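Taking it in order: structure first as structure tokens, then the write-up.
As you look at this complex, bear in mind that one protein chain is not there, while each of the others sits in place.
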Amino acid sequence: MSTPAPRKTDIGPPHYEQFLPEVIKKNYGKWKYHERPKPGVLLHVGHSGDKLWSVRAASARLMSIETLRLLADIADEFCDGHLRFTSRNNVEFLVVDESKVDPLIERLNKEGYPVGGTGPGITNIVHTQGWIHCHSAASDASGVVKSVMDELFPYYDGSKTLPAKLRIAFACCLNMCGAVHCSDIAILGVHRRAPVIKHDQLRGQCEIPSTVSACPTGAIRPTTVDGRETVEVIEEQCMFCANCYTVCPAMTLNDPVNDGLSIWVGGKVSNARSEPMFSKLAIPFLPNNPPRWPETVAAVKNIVEVYAKDARNYERVGEWIERIGWPKFFEMTEIEFTKYHIDDFKHAGETYKRSLHFRQK
Amino acid sequence: MSTPAPRKTDIGPPHYEQFLPEVIKKNYGKWKYHERPKPGVLLHVGHSGDKLWSVRAASARLMSIETLRLLADIADEFCDGHLRFTSRNNVEFLVVDESKVDPLIERLNKEGYPVGGTGPGITNIVHTQGWIHCHSAASDASGVVKSVMDELFPYYDGSKTLPAKLRIAFACCLNMCGAVHCSDIAILGVHRRAPVIKHDQLRGQCEIPSTVSACPTGAIRPTTVDGRETVEVIEEQCMFCANCYTVCPAMTLNDPVNDGLSIWVGGKVSNARSEPMFSKLAIPFLPNNPPRWPETVAAVKNIVEVYAKDARNYERVGEWIERIGWPKFFEMTEIEFTKYHIDDFKHAGETYKRSLHFRQK
Amino acid sequence: MAEKLRATPLLDELEKGPWPSFVTEMKKSAAKNPMANDQLGILEHSYRDKIGHWKHGGLVGVMGYGGGVIGRYSDLPEEYPECAEFHTIRVNQPAGWFYTSDVLRKLCDVWEKHGSGLTNMHGSTGDIILLGAKTEALEPVFSDLTEMGFDLGGSGSDVRTPSCCCGESRCEWACYDTMKFTHELTQHFQDELHRPAFPYKFKFKMAGCPNDCVASVARSDMSIIGTWRDNIQIDQKEVAAYVKNGLDIDADVTSRCPTGCIKWDGKALQIDNTNCVKCMHCINTMPKGLAPGKDRGATILLGAKAPIIGGALLASVLVPFYDMEDAEDIYELAEEIWDVWGEHGMNRERVGEFIQRIGLGNFLEQIGLEPEPEMVMHPRTNPYIFFELDEEG
Partner (left out) sequence: MAEKLRATPLLDELEKGPWPSFVTEMKKSAAKNPMANDQLGILEHSYRDKIGHWKHGGLVGVMGYGGGVIGRYSDLPEEYPECAEFHTIRVNQPAGWFYTSDVLRKLCDVWEKHGSGLTNMHGSTGDIILLGAKTEALEPVFSDLTEMGFDLGGSGSDVRTPSCCCGESRCEWACYDTMKFTHELTQHFQDELHRPAFPYKFKFKMAGCPNDCVASVARSDMSIIGTWRDNIQIDQKEVAAYVKNGLDIDADVTSRCPTGCIKWDGKALQIDNTNCVKCMHCINTMPKGLAPGKDRGATILLGAKAPIIGGALLASVLVPFYDMEDAEDIYELAEEIWDVWGEHGMNRERVGEFIQRIGLGNFLEQIGLEPEPEMVMHPRTNPYIFFELDEEG
């Protein structure tokens, strides 16, 4: 019986340096410029003259270790085992030998991890857990993302381009782990039914005062059911935020009929040209229709295509809409404008139009 | 003894038509264009070819009937008795005979009602009652306005011009009857001391619940003094809005030492080029210094002069500042930026800078 | 009767300088009128001790009216007995503030007879302000005024005196007849103007075009601003003449168009009218060359106000385009709004604050208008949608 090794804690992540290829160590902080020689490939050139080709491949983000091992093997074959992941969950192979670029691309395409996602077009969708792992999800994440990316694939692999980068994000509930609040196009899972209260569970797992105070609209109040203390929800005051559910698992919002997806447009985070902007509501509700969510896919595609046709070079979706005006956006996309589009939350008044600066019809 | 005439009510204002000169009746709705032949004079030309010269003269707004009679006489002499007042309290004489324009101007100047206020420059200041008539006033209105206009007079009579119209407004308390919230430059009376409560008066004149609920910050609460019910103010929570005073006269805010003026800039109401904008805080406090408020006059003049030097043609103060950026405005005017400039009211967060779009120093 | 003027060493300073002096005005009245003379004294007193000397007004007014008079009492009645009562009378101005010398003189006569002789031409809302009357003078003033065809304006929680820019009477850009509309509206709502019955005040202001010379977008609960739907009228010859005469058309006009929809190619001006947002700038710079289109009407906006107590508001779009030929329908729209606001509005809650509180979407539903994207700067950014319960998916 061997004695156990002393328990290591708080060691933090491994130092990145050990994973960097030589060319990066040498040119670290001394890159001069980059080019995009072909879709999915970035060429970075150092002041030293050194060159690095980054070949970007698609990923489902949800990956089996089988796949990770495959990627490791490919990296060994083409680039000394050096690869990285991007902030949008693509895989980048870091190649120093130009002659390996095309064979690498071919191999990746063959294995089903197609190359693309650079330049003005659509890259991987930032997304969340959905029915794979989260208790809060109003929809699945991976399935919607896969369905949308299949349809928009030509904008990923470079066979079609767009006026500018178009960033899509997905979040399966209002917590917005996919940070959809600042995306060119965002898909967001929404509940539309007030919490159904599991009174038995509530008694065991929740504090009544903290459940009551979790509700931002004051829709929850203490009550007694069958002579025992619990809470009730005034349905008209519920805006389906699920904050009560986060605090108390007995306040369940999931609902097979009323859950679904909403579509948001015009957000961005870069400072390029315009300041960062929030996404704004385009479509309040589309049904959950697994396995391929055709309504959602069609809605996103429609917006992409209208944008592709009408926007100028380097004009992100939000910049394009600001130029043409929201009325025109709704007209061109044939999306209905409803009372749900009009903000009625805390700073709602700040979104009302307070001038005559609009196009007359 | 004559029988009294039956009491007339709800007759409304007299019909304007009876006061219009012939040339207006004839060209009503059929004006073609206008010119500004000289400072203070507008020439309107009808499709008919008819011409109307409007000669605009200054007024203190506060006018004695002696002066009104004088103006009536002048109108009789030069334009068949036809005159009007403008939305900024200037007087306009409506002249059809071109040869009378110059003599009229001469006469008005002589009588002390100088001609000007048209085109890109400064016109009359919209203002309020101040110590002349209002119980709420944190400063006098007429005295400040007179002092400022004396100093800025060259921008009124056309001896100096500005890049664009510059509209000044004055209000003697936060009620803002002078609608200073959307002016190029605004002067606003402010209190800075929490209400002093006259407990005896309160008992007679005010309801305690409505006094308590008048306070937007919840600074007022019921209490007892000398065994009788009254209210108290938690001073740290008071933002000196005087809403309690409007509701209850015993909550007095007027204070000889702490009342004074604040300066606001960059508002506008026209839709020309940019949308209407609110005025923003430039200087939180300047002392009440009657009879000529030199600090306030100097502060306004400084802003006007910096603007005059730096702005482009047709650029209103707010448009100019938006172009150069607020940091530059504070730098150029040498006004100190303090924590008071940072909004902390309801929508404060909406005014924080949420991007890197600013000039680095 | 000649008065011995109160000594005013501080105020005397304000008789200097080129701008007309209100002190001179006060002295003109004070020379003949004891009330004005005491008012001069009390103002000097304020200048000395840096504080106002007026108290909250009581409930004063004329019989059968709930508004139109602002009561005012001084806190130094012993020292300045003649202005111990110093009420203001708000007199509804004629639309557009046009007068003849005759009618002005008649007004002066009434005011000489009953009051201080001091006026404001005009108050911020638009009224003729007769400044300083004793309580006992109110009925006589009223009776003399109505006799000569004038009536009181608003005060308190009523319709306030509507006002407007001169519009078609003297301006080539007016897109509807502001003065006619204002006069008729005022006549139509006499009862609402004189008898406060709302949660708070309600102001109408009418501007003939987007220049908004009456500041309606900032200062009225209902703001009606003229605009057009079709193409800006261009007289290319006149445009060319402006350029020839030195207008830097690129710097001063085309590059300042908020949507960049106007271009000058050296010879002719081209406007992409579908992208024009009716800002007026190009028209303002070349009044001979350009004019608003011919298909004219107005945008109706709602809810402007000063900051008390939730912060100031600009008005927001309620009806993007309204054909002012059917101007009468606006009465009904206003009444619809008053019904909803009257029923659900809180005391001292302006209509703009009310709309923010209940939400513009709900408000539209209650007054029976369809939501339109022109009403918002942009759709909501937060996901907190009150989906309706009967909408099962």
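A few notes on this one:
We just call them A, B and C in the order they show up, numbering each chain from 1.
What we mean here is this: contacts are C-beta pairs under 8 Å (C-beta built on N, C-alpha and C of every residue); 3 or more make two chains touch, one makes a residue touch a chain.
It should be emphasised that the depicted structure is a prediction, and the values quoted were computed from it without experimental measurement.
Of the candidate positions A:55, A:149 or A:342, contact with the unshown chain belongs to A:149. Of the candidate positions A:49, A:227 or A:256, contact with the hidden chain is made by A:256. Only one residue from B:103, B:209 or B:349 touches the chain missing from this view: B:349. Against the chain not displayed here, chain B makes contact via residues 174, 176, 181, 188, 190, 192, 194, 235-236, 238-241, 257-258, 260, 262, 266, 278-282, 284-285, 287, 323-327, 329-330, 337-346, 348-349, 351-361.
On the side of chain C, touch with the chain left out of the figure occurs at residues 307, 311-312, 381-384.
Touch with the hidden chain on the side of chain A covers residues 5, 7-16, 18-20, 24, 28-29, 31-35, 44, 52, 54, 58-69, 71-73, 75-76, 81-87, 89, 91, 94, 112-114, 126-128, 130-137, 140, 142-143, 146-147, 149-150, 153, 156-157, 174-179, 181-182, 205, 216, 241, 243, 246, 249, 254-257, 259, 267, 269-274, 276, 278, 288, 290-292, 312-314, 345-347.
As a convention for this text, only the chains that are shown with their structure count from here on.
Centroids of chain B and chain C (each the mean of its C-alpha atoms) stand 12 Å apart. Our note on geometry: chain A versus chain B, Cα centroid distance of 50 Å, whole angstroms. Of all residues in chain C, those that touch two or more other chains are 210, 217, 258, 277-279, 314. Within chain A, residues 354-357 each touch two or more of the remaining chains.
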